[in-house]
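A single protein chain has been omitted; all remaining protein chains appear in their positions.
We just call them A, B, C and D in the order they show up, numbering each chain from 1.
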Amino acid sequence: MLNLVWLIPALPLAGFLLILLFGRVLGEPRAGILATAMTASSFVVVVGVYLDLLSRTAEERHHVVTLFSWLPVGSLHVDMALLADPLSITMALFVTGIGSLIHLYAIGYMHGDPKFSKFFLYLNLFVFSMLMLVLGENLLVTFLGWEGVGACSYFLISFWHTRDSAATAGKKAFVTNRVGDWGMMVAMFLAFSAVGTLSYEGINSAAAGGKIAAVTATGIAMMLFVGACGKSAQLPLYIWLPDAMEGPTPVSALIHAATMVTSGVFLLTRMSPVLHASYPWVGDVIATVGALTALFAATIAVAQTDIKKVLAYSTVSQLGFMFLAIGSGAYVAAIFHMVTHAFFKALLFLGSGSVIHGMHHEQDMRNMGALRKLMPITGFTFIIGWLAIAGIPPFAGFWSKDEVLLYAFANNRLLWLIGVITALLTAYYMTRQVIMVFFGEARWHDHAEENGAHGDHAPHESPWTMVAPLVVLAGLSIVGGALQLPFSKSTKFLEHWLEPVIHDSEVSISGTWAYSNKWLLLVIAILIAVSGVVASIAVYAKGKFKIIEPKILADAWRYDSAVSAIVGGPGRAAFGGVAAFDAKVVDGAVNGIGTEVRAASGLLRKVQSGLVRSYAFVIGLGAVVLLAWFLLRGIL
Amino acid sequence: MELFVFVVAAAMVLVGALGVVTRSNPVHAAMSLVLTLFGIAVMFVAHNAHFLAAVQVIVYAGAIVVLFLFVIMLLGVDRAEDLSVEPITNQRPLAAIIGVGISAIVIAAIVSSRAGLGASGEGVNETTLESPDANIRQLARVIFSDNVFAFEITSVLLLVAVIGTVVMARKTKSVGTRK
Amino acid sequence: MVFAATLDGPSVPWVELIPILSLLAGTCFLLLVGSLVPTWPRRGYAWVTGISTTVAIVASAVQWNNLYYNKGKTFFADAIAIDRFSVLASITICLAVIFGALMTSAYLTRMNADGPELYALLLTAAIGGLVMVSANELIVLFLGLETLSLSLYLLAASNRDREQSQESGLKYFILGGFSSAFFLYGVALIFGSTGSTKISGIGEALSGNISIINADAMLLVGIGMLLVGLGFKVSAAPFHVWTPDVYEGAPTPVTAFMASAGKVAAFAALIRILLVGLEQRVDDWRPVVWALAILTVFTGSILAVVQTNVKRMLAYSSISHAGFILVGVEAAGHMGSDGIATSMNYLAIYTVLVMGSFAIVLALSGNTDGETNLSDFKGLAKRRPALALAFTVLLFAQAGVPLTAGFVAKFAVIKSSVEANSYVLAIAAMVAAVIGAYLYLRIAVSMWLEEPASDSEISVDPAVVIVIAVSVVATLIVGFFPELLLQATRLARFAPR
Amino acid sequence: MSFVLSAVEPTSTWYLVLSAVLFGIGTIGVMVRRNPLIMFMCIELMLNAVNLSFVALSSQIANIDGQVAVFFVLVVAAAEVVVGLGIIVSIMRRRTTLTVDDMSGLKG
Partner (left out) sequence: MHASFPILSALILLPILGAVLITIVSNKHLELVKLIAMLFSVGVGGMSVWLLASFRSHDSGFQFVSQHDWVTSWGISWHLGVDGVSLFLVVLTGILFPLVILGVDPHHDHKRYLAWLLLLEAGVMGSFLSLDLFLFFIFFEIVLVPMYFLIGGWGYDKRVYAATKFFLYTMLGSAFMLVGIIATAVIARRDIGYLTFDLVTLAEQASFATNTGRWLFVSFAIAFAVKVPIFPLHTWLPDAHTQAPTGGSVILAGVLLKMGTYGFLRFGLYLFPAAAVWAKPVLLTLAVIGIVYGAIAATMQTDLKRLVAYSSVAHLGFIVLGIFAVTSQSLTGSVMQMVNHGISTGALFLLVGMIYERRHTRQIAELRGIQSVAPIFSAAFMIVMLSSIGVPGLNGFAGEFLILIGSFQSARWWTIVAATGVILAALYLLWAYQRVFHGEPDEANSTFAEMTLREGALIMVFIGLIGFTGVYPKPMLERIEPSVDKLVEHVVSHSDYKVPTTPNIVVEPHGEKAGE
């Protein structure tokens, strides 16, 4: 079974090619079904591989399938090779799993769209790239996927490219990602010059074996982190993610919540030995950036009115949590949170999509409310997702968030505090969203009448293709925590499973105060979550306190606008200056020479006056000069 | 005595030359040219170049200048040229500088190397009463032995002159051609 | 009175003189029979000229062949030297005569005025040229120079219906006389300082084989005067001033002849004087030639930029070509350089190029021989593609584009210049060549890329066609296979003293 | 008086200097005069200057070749005059005024 690893990316690729060739013929809904089938079957293969791995001892859970030699030059040998080990398969599992669910969902959501088949074309291509990213045996194959998902997210964000906002958002996403890619490329260069190979095994073993100087390792780690910041929307490069909501909601769910944005976390986990080999402050930097991003995004989410924007910022915030975990050395926790987050965030996005679909593409939460009656299933599942992300036990989010906070406390209490505040805010704004959308009085009737667009028919529940995934994901969000229960060693399934790849565990923080008092922390976490929920209910449902939504928060601390102001203002002016310099100075010099020659010609021309006597004079002058020279040579 | 001859001849030469340059009337200019030529002839004599002196008088004064005058008369251009104006700005001072410069340079060269000029040939025969034709003989020998080729080439030169007169003087369409 | 003293005239080497004599015979035949027989068959004069010149060429070729055994000798008490150098130059000049005769016949037919005079003058000019290239005696050289020049004055002024022709004739005459006076003064001073007018004699005097007499200043000023005179003839800046006017004004065939034969003769003379007579004084004259060369290449190419008359453009380009040849001469001033060969090589190729180019100008110049403006060449590619193509080839050859003779010429000269370590000169020359290329591009543009101003029928005389065809073919052949010409020019050497 | 005169012997250097001056005058003439005939005369002046130096030099260095040269120069001068005057005449046929300055149609 392990040798069929290549099938995992191959199937979506096949789907992509088929739709590319016959997409127009297939049309709706067959194209969608095909795509879904491909992803699903790929999922099946992954499961098979997973079982196969499971059947092996921890040492043998590591299998490389080399397809062909890609870039062999001199000492550089890069193979197009896939690596099947617990980490990659974990990633592959939820990529293909959630992927196929979202495909299914999209069949319903994209119903009636003229570019229906093209949408699935991109989706399959994305799944393929994402799988290359996670399954890659070396940095370059990962980079192939890395850029591939970037390109696909560009296509999908600007899917409705006739909307200028969509087109701009897509471009913004790609270019911002490129900044990260730059970091990743430099990291690769460093790794190659330090180790002479790009394969994870080579680099990691070298790092673990202390064959990489700490400074080099630091360089690599930091550059990888730059790359991760770009992909995983961390400060200061997060700005593209909120705009990415311009894309169709399934895209937001798949790419900008569940899979792609987590690839930064994946990469750092993959390269964890290098992080270990580098200076200790690297971890602090990562953790700090993560924590700050989490808090920053959470504060923004509090004041958003667009249903998807709230989720977008919460995604950024949750990603911050994952980086906080990585920085604190809690790789398992990071992966754990990644998985659970994938579950409930995908759920929430799909739910919001369902709402938007039901509200006829209305996204402003101020025009919603009391939808739980009209959209029971959506409402129910959404509420589960809310509980999960808010960190209410026993839902998935609670367990993973708690573990992250545990490590954070062990590592740096200030960061823990930030994490806790963020958790509070998370519970708060998620509750706010649920209330605004599903409870309270319906604000969409009057709204519908005032613009009269579709006031005649009310919001409605979505078709089964859309609802089914919601249900499944809701289930996962409930039980997801079971992957890694802190009760005893045996319940920590994920940690055990990932052991071959990530060789550290809670043991690493054993002996710290946090470790011994982790139950206390657990309780604190619960209290925080609950108080957040309560506060929010008090404000939004009961109206006990007045609503606090400062403009500055609604404007995301004006960070985004400031950036665009700089890029569009001084930046653009500078570029224009360069272009002008090229035209005026560089080219001007060239043409200047031309005009100079002409001028000289015009000047010399005056000598050719046509007057014999001045000609005689010129000749005489020449003669005098010439003779003078000779005379001097003769006399002296 | 030689000094006296030199002074007189030099005076003739220079006066004539200046005349050529300054006389506004072509006829006068031609006349001053004659003066110069005679001066030169005198100097030839002073250097025992009697034959050349004769030829100088005959060819130059006798033929060339006459030809000049003939042309002047023929074309009726003996009107005085107005020398008071000079169309080309600064032409005269510049010309003066050039001329003086050339002379100065050559003079400097001559003076600086006058000592270096030593005898190289077998000498120039003195024409005396005993041998009045010494110069002619010597010249003739050299011309018709060593320089015979040059002498022959002069015939081509004259031929060119002849053709030239034909080309320039004949009426344009006078040539017999088939149309 | 001693009559016993008989004059023992020198033995006349009739055989060696056949080239000159045949040309002379041609001249006389033209004049006598031309004046006796009123009506001649069409192109009859051209035929006579061609035949006599061909004889001269054949004779020279035979000489060339004989010189394989001995390096050449001097005659008439060293008055003239027959060696491979002179023979090569003579052949080039004779070729120019044939081309010139062909073009003249076309020109005269168009003017519907035929007559022996122009042909005769071509021949006398050629005689002058031959004398110059083989003269080993400054007086003989001067005589040859005057023969050539007088003929050219007359030829330039010969079109009496066209004002510019006369004007150019007069200008050329006055300035020519002016410059030859300088030349002659140079001869005098050199004679004074070295006691000889024989070029080889001067060389011996300076190398101290015979009674050394030191009159440096006089000698050097004399050299300067000579350079002024010859510089005028080769139209080296700043003595080039006459060139554009005369070239533009003179009848097109005459311009072509002047540009080729005149230059060849003058350069041959210059080279012989500098390298046979004044070899000992190389350090004195090389810097001057260096300066002249740079001045000339740049003057020619820069002034050409703003011209609007094609004949004038070609005049300026001929100036910069002269500069290139001077580069070769400068190189020849160094020990063991093949500058002489490359200069002669350049001259030979240049003759062909300039002949072809002016032939095309002639073909387009209309009945007044005056339609030579750039505008008259507009859209030539549309009217007469073949003509345009031929002109393009010749122009690019002059610009020095590879696979044409022009490139071979430039390459050779630059090579010898580099071998002589005068890199500055080489680079300067190449840069100037680039500036000059602009001129050829302008002509090409108006021929290929602009619409015809008039679509009047262009009738090209067969004689001109021959000239163009031959020159184009020669250009390409030499461009692709330069070996033969290079072999020949490399053998060009002087007769031993 | 006479012995004073006979005291100083004019060496041929004097003549050479004189000829140089004459040559200079000739050049100046060519540059300042507008009448082609007179310009031509100035050229003749220059040639004569050269002749003078030839003769002087030939006696100075006791070499007859100088005189020979002069002989040929005379011939050249004669031929030149014929040709030159021919050209001038043919031009003057059509023109009335006679200055070279207004013969400047060719320029640039």
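In the analysis below, a residue touches a chain if its C-beta (ideal position, glycine included) is under 8 Å from a C-beta of that chain, and two chains touch if they have at least 3 such contacts.
Keep in mind it's a predicted model, so treat the numbers as computed, not measured.
A.B. asks: Just to confirm, in the complete assembly, which displayed chains does the hidden chain contact?
C.D. replies: A, C
A.B. asks: Specify the residue from the set A:Leu26, A:Ala206 or A:Leu425 that touches the hidden chain.
C.D. replies: A:Ala206
A.B. asks: Using the touch definition from the top, which of A:His161, A:Arg413, A:His460 or A:Lys606 touches the missing chain?
C.D. replies: A:His161
A.B. asks: State which residues belonging to chain A touch the missing partner chain.
C.D. replies: On the side of chain A, residues 59, 62, 68-76, 140, 143-144, 146-148, 151, 154, 158, 161-162, 164, 167-168, 170-171, 174-175, 178-179, 181-182, 185-186, 188-190, 192-197, 199, 201-202, 204-211, 273, 500, 503, 575-576, 578-579, 582, 586-587, 590 touch the unshown chain.
A.B. asks: Using the document's contact rule, name the residues of chain C that touch the chain not shown here.
C.D. replies: Those residues of chain C that touch the unshown chain are 396, 401-403, 407, 411, 414-415, 418-419, 423, 426-427, 430-431, 433-434, 437-438, 441, 445, 448-449, 482-483, 486-487, 490.
The working rule: only the chains that are shown with their structure count from here on.
A.B. asks: Give the chain pair, either B-D or B-C, that is connected by more C-beta contacts.
C.D. replies: B-D
A.B. asks: So the centre of each chain is just the mean of its C-alpha atoms; given that, what is the distance between chain B and chain D in Å?
C.D. replies: The computed centroid separation for chain B versus chain D comes out at 5 Å.
A.B. asks: So, what's the distance in Å between the C-alpha centres of chain D and chain C?
C.D. replies: 27
A.B. asks: So how far apart, in whole Å, are chain A and chain B when each is placed at the average of its C-alpha atoms?
C.D. replies: Their C-alpha centroids are separated by 102 Å.
A.B. asks: What residues in chain B touch two or more of the other chains?
C.D. replies: 88, 91, 94-95, 98-99, 102, 105-106, 108-110, 112-113, 117-118, 120-121, 147, 150, 154, 157, 160-161, 164, 167-168
A.B. asks: Using the touch rule from the top of the page, what residues of chain A touch 2 or more other chains?
C.D. replies: As it turns out, chain A has residues touching two or more other chains at 605, 608-613, 616-617, 620-621, 623, 627, 631, 634-635.
A.B. asks: Residues of chain D touching chain A in their complex?
C.D. replies: Going by the criterion above, the answer is residues 27, 30-34, 39, 100-101, 103-108.
A.B. asks: Help me check something: in the complex, which residues belonging to chain C touch chain A?
C.D. replies: Residues in contact with chain A: 170-171, 174-175, 178-179, 182, 216-221, 223-225, 227-228, 231-232, 237-239, 241-242, 244-245, 284, 287-288, 299, 302-306, 435.
A.B. asks: Residue numbers of chain B touching chain C in their complex, please.
C.D. replies: Listed in rising order, the residues are 105-106, 108-110, 112-113, 116-118, 120-121, 133, 140-141, 144-150, 153-154, 156-157, 159-161, 163-164, 166-168, 172-173, 175-179.
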